[in-house]
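Just one protein chain is left out here, and the rest sit where they should.
So, chain A:
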Amino acid sequence: MTDMSTAGARIAGLLHERHDEIVRQWADAVTYAAKGRLTVAEVQSQVSEMYGALAKLVDSGSRDLQVPEAAELRAVLAELSRSRARRGFSPSETSIAVLALKDAVQSQVDTSDAGLLASFLWFSRLVDEFALFTFETYSRAREELIVEQGEQMMELSTPVIKLWDGVVGVPLVGTLDSARAQVVMEKLLQTLVDTGSAYAIIDITGVPAVDTQVAQHVLKTVMAARLMGAECVISGIRPQIAQTVVSLGIEFGDIVTKASLADALVHTLRRSGIELVRRAQRGEA
């Protein structure tokens, strides 16, 4: 234990003594690694902040990131990794921001001083731990980002649109898994209530493969809409989908299906008593 604290003390002294040189060198290395994506001022403020928090931890003689004294450093490192993860830095570009400190300190170490060298080794292991922590926070931030984007995409990709007074349309695009099917159903049912629509058209032109799961979700949505008194039409059934659905043995029962959204719209308009008439050409009548 005493070894450790003396080891820490020697390097702590150096960190204070050579503060300006180390910070400058560290900031230079980080700026270079950022390849112009960060301004010099940005890097300098990040680096000085990290350096301050780190010097405090080294002063305490602890090499553990879990102790209360390390809370400030942990927060600074976490913020750095998160902002870099969001700005599209790679994992190695992120951890190099921490690891570059080693080189900066090493250049200030007098290699003939065995005691200081040992102290530097101790410090080096400490920096490795910081880098690992940075890496972990980075991956967590990336995972959060992916989940977030997935949710955004789900919201974006399931619009319910008004096609006509009393007719709403749901264009389905991509994979219809259970989670999305749930979102689609909720949105459609809510829109039916909000707009007082009596007809809904579910368009599956953008669904690449209609398997039993997709069919089951669509059928459930149609049934739910029916319970609310709305009539559903399924459109966008392409030839290859029709043949596949028949081979699979899926039956749509008495649900109206149409090849195109236009056909479905005409069908619903007719059902609601609207006649579409082409205006007679001038001079014809």
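Heads up, the rule we're going with is that contacts are C-beta pairs under 8 Å (C-beta built on N, C-alpha and C of every residue); 3 or more make two chains touch, one makes a residue touch a chain; residues count from 1.
Everything that follows uses one rule, which is that contacts and distances are computed from a predicted model.
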Protein name (UniProt record) of the chain left out of view, among "Anti-sigma regulatory factor", "FAD binding domain-containing protein", "Sugar ABC transporter permease" or "Hydantoinase B/oxoprolinase domain-containing protein": "Anti-sigma regulatory factor"
Which residue of A:L38, A:A131 or A:A215 touches the chain not shown here: A:A215
Contacting the left-out chain in the complete assembly, out of A:S48, A:S62, A:S139 or A:T244: A:T244
Where the missing chain touches chain A, by residue: 175, 177, 208-213, 215-216, 239-241, 243-244, 247-250
